[in-house]
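One structure is given below, encoded as structure tokens.
The complex appears here without one of its protein chains, the remainder shown in place.
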Amino acid sequence: MARIRKAVLIGLVLLVVAAFGVSAQAKVKAAFICQNMANESQAFSEKQFMKYGADFGLDMYTFDAKGDSQVESQLVMNCIAQQFKVIFLNPNDINAIVPSLMQAKRAGLIVGMFSSDLSPANQKYRDFYAGSNDVFAGKQAAEAFMKHFPNGAKIVEIGGQAGHDAQIKRHDGFHSVIDSSNIKVIDYKACQQWSTEQAMAIMEDDIVKYGHEIQGVFVHWDNGATGVIQAAKAADLKGLYIIGIDGNRAGYNQVLSGEQAVSISQDFVAMAKKDMELAQKVVKGQQVDPINYIPLNVIDKSTIKNFPVPQW
Amino acid sequence: MDSGGSEVILSIKDVCKSFPGVKALDKVSIDVKRAMVHGIVGENGAGKSTLMKILSGVYEKDSGTVVFDGQQIEHTTPQQSMQRGLAIIYQELNLVNTMSVGENVLLGRFREMKGMRGTHAKARELLDRIGSKIGTTRLVSELSVSEKQMVEIAKALSFESKLIIMDEPSSSLTAEEMCELVKIIQQLKDQGISIIYISHKLDEIFEFCDNVSVMRDGRVIDTKPKSEFTRNELIMQMVGREIENEYPERPQRVGEVLMEVRSINTRKLHDVSFSLHKGEILGFVGLVGAGRTEIVRALFGADRVRGHQVLIEGKPTPILNPRDAIGAGFGFIPEDRKLQGLVLPFSVESNISMASFRKFTRLGFLRKSIEKEIGTRQVKALSVKTPSTKVPVVNLSGGNQQKCIVGRWLEISPSILIMDEPTKGIDVGAKYEIYMLMKDIAERGGAIILISSELPEVLNMSNRVLTVFEGRITGEFDPKVTSADKIMSAALGFDGECS
Amino acid sequence: MTVQGTNSAIRVGASILRDYLVLVMIAALVALTALIEPKFLSPENLTNIMFQFGPLMMVALGTTFVIIGGFIDLSIAGTINLVAVVTISLIQPMGQVPALLTGLATGTVCGALNSVLILSSGALTQAEALFMTFGLSTVYSAIALLYSHGSTMHFWDITASKSIFQAIGSGSLGFLSWSFVIFLISLAALWVFQEMTAEGRAVRLTGGNKTAARLAGVRISRSIVVIYAIGGFMAALGAIVLFSRVTTASPVIGVGYETNAILAVVVGGTTLKGGKGSVLRTVMGVLLVVLMSNCLNLLGVSTYLQVVAEGAILTFAIWLDNRKHM
Partner (left out) sequence: MNGTGKGATLYKILTKQKALIAILVMLIGMLFSHSNFYSAFNLLQMLSSTSILLILAFGVTLTIIAGGCDLSIGGIMVVAGIVSIKLMNAGMPMGLAIFLAILFGTVVGFVNGFLAVHQKTEPFIITLGIGLLLTGVAQQLTNAHPVPAQNPSFMMIGNGYFHGVPNLVIIMLVLFALTYWLMRYTEFGRNLYAIGGDYEVARYSGIDVIRTKWLAFVISGTMAALAGVLLSSELNTGSAVYGETTALVVNCGVVVGGTSFAGGIGGIPQSALGLLVFGLLGNSMNMLNISSYFQIMLQGAVIVAIIWLDSYAQKRKREAV
């Protein structure tokens, strides 16, 4: 018993020692608070910050909010306590993060939003924003449908994780455009997780219900599109016009093979670089544009050759 | 204090109670007088516990009247009956193990006692009244059985009880603790408190009861002053037939040494060594907690004990777990039938076949027809009363449940059968059958290690007894020639007897 | 007499209703849905259901034994995550058969590891097992994340042959899907284990009363290892069916499976108290859970209300099932 306890203690102490050996002296201490490292697009973004941080004179650290709004606001507090100069964050919930950002501003931190921006009323609590915004992605998807079906069509929409920021924005952006068109969304369902299997199950059930009525599918994420494609294949339903968002390897390959019509991609590399560039300027005391849109890439059969193979 | 003697404190008239399929009580009438000890005897299933539960308010009667202390009682709850002055001490001790003595004595009356301090003060006072020195802040889980009994009595006294019902209080008490209890019963009687004393043990009934009622099959057969009963009459009324002897003759064919046990040492046991002969019943005598159970558990590999040596027919046999023990020819009937012996919701058959998997499996597959044969064979051999071998064992009476465990071991015909309290909570008739089985096993060349808190049982059944005191073996006796007193004093670790 | 006769007939009817409550609920659900949406009974939809219940069914079948044995396993989600990413990543370097075997072995090892930790600590209560496996689930998930660096892996990254997985995912043998065939085989094997083997009986006895079983010479330690290993193996099988079906594997693919599996097992009528239950009951439980989502989808009920309905029906089923034991 005593031996075990001792071992645990020694282990923990070693861990502590190892950890502070790592912490080097800072240039400008900056932190990226990642939405959820278990989500691959977010994990990819985190890698970009780590990779290019030094180029912008930043000593980058990353934290993981684990998809939890409360953890995320705690991490902001944590960064204040650790006297970070700059924080970048991609909020799980743009409203829930505001109270902690108020504190961050009061403590004098430079706050940069990544990928999604605060609502206009709260934008005073951040310095700048770089991103392409899921609302736009949703709008782009709607426009792509309208372009492909000028005479109207019946489509279904399959949402990402219910209540998740990206799911909400993609859905809202999509509907802000599609609702005024002649394209009819005959069914909409969100998933309980970003689960390919759930997207597939919903699609299967939709196929049973609507069969060949369905002409197109808007699915909130490319990995979900994988499930939709599998469901369509199994039911031998050809010629579906499928649009997904992300532009990751799944989306890229599916567009390449013709199974998916369009993948709308956010350029996380450019987004991260832009965010850090802005931070560098603010640190130097220069004025920056508060809102910086990174253009979305609409990857389809005709444009795919212009894009490199995505790294995630 | 009232004059006592003839005044009736509790009058039960024509009380009936049915459960689905069973008539548990059939027009039961009993009068209990003030400041008297009223014994109630009867086999298991006679309806004693049901009657007590109706009195305490756990069950509701179907018909009949109950008058307690001049008040007719219709609907009642345990709380109300306690407040009226009717307390009950159940067979399974009724204490919360995770709480302190003081809180247990005054359980559910924290507010009334004005907090923790008041609770402990009142508990101290009550314990002092029965001359007990148990600390009120001790955890109940750390107490011995007799100490727990004292706590129960203090709890009963806390309500200013006029009548205390004791449901088989002695079943887990040793003789010494029993002396203590007798003294307290006498004290309570002197204070004008009536006692209903439920027991199987005729010795106790004859020792201190004033009146005795006999119950059988949900009916009261007879109520008389103790002095008007003879022992045989009492037994006959309980069983409904005449039993000539309570115990069969001892097994006759003791042979050479079968097993030798050398120096079991644990925190509780000190250098325990003994031998066992073929065809012998070896009894262990000692207080609960003296180490009797620990010795046999160590022997059987049930507890983690290392360093001792077991030689069976001269060959060293390492036993690390119960499985090894069974392989070496042991059988084990544990002290707690329900917790350690049976899988209650399972069928009679699978409870019997539990230890003889090897007999009805081939290549890892069960052969159910053989299993059924095993079940049927043992049910028949031991005349277990059950409608079928598929019935859940929980539906059987205590004695029949015990027979299932015995049958489990008989099926693998062990050379050494350990029986820890084999007749606890079993009625007289079933007891005799179990004694006959023991004798039978021994005479067919097996050996039995018997542990019992009922001294007459050990002394009458064993060929040889070992006394255990504080983890040591303090003596070896031949019960045929040695007096019970002498054996008892060795088991108590002192000379003298209780007054 | 006649009154009594009717009464007892009612009583018998009620007891059948209670015993086969899940079946009754399934029947009601099917009838209701078929009435409103006739497409429910179309062959396409039946094929759908056959594919949809694959992964949960595997996982729940394994969990059944853990629960019969008187324990509980929350590490399933972590195990699925780990097995999915490990297996898919090994198809390319090792070839599909070794990858498949390694995946199944990984799951079994995770399960066995659960039991080893439980046994070594002497944690013999369900609650201890509950929290220990909850912690282990987190550990397995973290390993899956570390192993995959958080990224999703896809079939088309694999140039080597992956025909087995494709067959499991969407292939059919006659009118039965391969995943359904795997289910039937596992069900048969597990049913034989449960009903006809000594070890199956030992598991049941362990769940019924550990102390008594041990004192009667039953190897309860082995039973505990066996139930968790089966749980892990079936979780691995579930993971493989799952990622084959969707042709991708992410390190969070198994989220929610542990509670769904336990719910399905309990709704089926296997009691959490241990000792009682059957894989056949679990099949009914899973059927109810999967049918419910299928029916509600077809009826056009929103995802949110589906969750409400699911929670309500499950709560009701558990409550009713409990009534019969009272």
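Each chain carries a letter (A, B and C) given by its place in the written order, and its residues are counted from 1.
Basically, contacts are C-beta pairs under 8 Å (C-beta built on N, C-alpha and C of every residue); 3 or more make two chains touch, one makes a residue touch a chain.
Treat the numbers as computed from the prediction; the structure is a model and nothing was measured.
Hidden chain, full complex: it touches shown chains A, B, C. Checked against the hidden chain, the listed residues B:Gly108, B:Gly131 or B:Pro225 yield one contact partner: B:Gly108.
For the chain left out of this panel, the touching residue among A:Asn90, A:Gln140 or A:Gln167 is A:Gln167. Interface note: of C:Val59, C:Ala84, C:Leu145 or C:Ile168, the residue touching the hidden chain in the full complex is C:Leu145.
Of the listed residues A:Ser45, A:Ser69, A:Asn90 or A:Ser195, the one in contact with the hidden chain in the full complex is A:Ser69. In the full complex, subunit B touches the omitted chain through residues 56, 58, 77-80, 82-83, 90, 94-99, 103, 107-111, 115-116, 155, 266-269, 294, 297-298, 303-305. Touching residues on subunit C toward the chain that is not drawn are 74, 117, 120-123, 125, 127-128, 130-132, 134-139, 141-143, 145-146, 150, 259, 262-263, 266, 272-273, 302-312, 314-315, 318-319, 322-323, 326.
The missing chain lies against subunit A, touching residues 1, 4-5, 8-9, 12-13, 15-17, 19-20, 22-23, 34, 37, 61-64, 66-71, 73-75, 77-78, 80-83, 92-93, 95-99, 102-103, 119, 161-165, 167-168, 190.
The definition used in the following text is that only the chains that are shown with their structure count from here on.
Comparing per-chain C-alpha centres with the mean over every protein C-alpha atom, the closest match is chain C. Mean C-alpha positions place subunit A and subunit B at a centre distance of 70 Å. One simple way to say how far apart two chains are is to compare their mean CA positions; for subunit A and subunit C this gives 32 Å.
Per-chain Cα centroids separate subunit B from subunit C by 45 Å. Subunit C contributes residues 195-202, 204-205, 208-209, 211-219, 275-276 to its touches with subunit B in the complex. The touching residues of subunit B, when paired with subunit C in their complex, are 300, 302, 321-323, 325-326, 332, 334, 339-346, 350, 354-355, 357, 361, 364-366, 408. Every residue of subunit A that touches subunit C in the complex is listed here, in rising order: 37-40, 43-44, 159, 162, 187, 189-197, 200-202, 204-209, 223, 226-227, 230, 233-235, 248-250, 253, 257, 312.
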